[in-house]
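Right, subunit A next:
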Amino acid sequence: MTVAAIKEYIAVPRDRVENFHGKQLVYVSWDHHLLFASPFLLCLPPETPFRELVSGPLGMLLQPDPDAAAIDWQRVEWLKSNQPWTPDFDASLAANGIGHKDQLRFRTPGLNSLMAA
Partner candidate 1 sequence: MDMKVAKKKLGLKDKYKLMTRDLGWEPSYHSKDELYPYMNYEGIKIHDWDKWEDPFRLTMDAYWKYQAEKERKFYAIIDAHAQNNGHLNLTDARYLSALKIFLQAISPGEYAAHRGFARVGREFPGVGPQVACQMQAIDEIRHAQTQIHAMSNYNRYYNGFHAFADQRDRIWYTSVARSFFDDSMSAGPFEFMIAIGFSFEYVLTNLLFVPFMSGAAYNGDMATVTFGFSAQSDEARHMTLGLEVIKFILEQDPDNLPIVQNWIDKWFWRGFRVLGLVSTMMDYMLPKRVMSWREAWDIYGVENGGALFKDLARYGIKPPRGWDDAEKAIDHMSHQFMLGLYQWSFGTAFHSWIPSDADMDWLAGKYPHTFDKYYRPRWKHIKKLADAGTPFKNYGLARLCQTCQLPSVFTEPDDPTLTCHRETVYKGEKYQFCSDGCQHIFENEPEKYIQAWLPMPQLFQDPINGDLGEWMKWVSLLDGKDNGDYAGSEDQKNFEAWRGLATTNQ
Partner candidate 2 sequence: MSTVFIALQANEETRPIIEAIEIDNPQAIVHRQPAMVKIDAQGRLVIRRATIEEQLGRDFDLQEIHINLISLTGHVVEDDETLTLSWND
C-alpha cells in the first residue's frame, strides 16, 4: 500500500533535478563535527570538479570549526550513501557518480577538538 486512497494515486516528486536549472543538490557532512548542526546542502552544476567542491563551498563552510585547518584532504576517509568510497578529486561530480540529493560524509580520525568521542 503506497497510500490509502479512494482511487489510483500517483504523485510527482517535488525536487526532481530538472527543477534546478542545470544544477543538482549534494549533501555533505563531517562525521563527529557537530558544530555544524546539520549536513550542508550544496547546489552545484554536475560538471563541478570534486576538488572545487572541497576547496570552494565546502572549505569555506568548514572554517569555524577549530579542526578545519588541520584537515589533511589526502587522508580523509569518505562515505557515499553511508558506504566507504574514494573520490577522484580531478573528476566532476557526475563522473564521480555523485547523483542528485546524494549524501557524502567524511571522517578525520584523530581530529575531535569539540567532541569527546
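Quick note on selection: all candidates are chains of the complex that A comes from, given by their letters.
One rule holds for everything that comes next: contacts are C-beta pairs under 8 Å (C-beta built on N, C-alpha and C of every residue); 3 or more make two chains touch, one makes a residue touch a chain; residues count from 1.
As the structure is a computational prediction, the values presented were derived from the model and not from experiment.
Only one option in 1 or 2 touches subunit A in this complex, and it is number 1. If you check the complex, the residues on subunit A that touch candidate 1 are 1-6, 9-16, 19-21, 23, 25, 27, 29, 31-32, 34-43, 57, 61, 64, 66, 81-82, 99-103, 105, 113-117.
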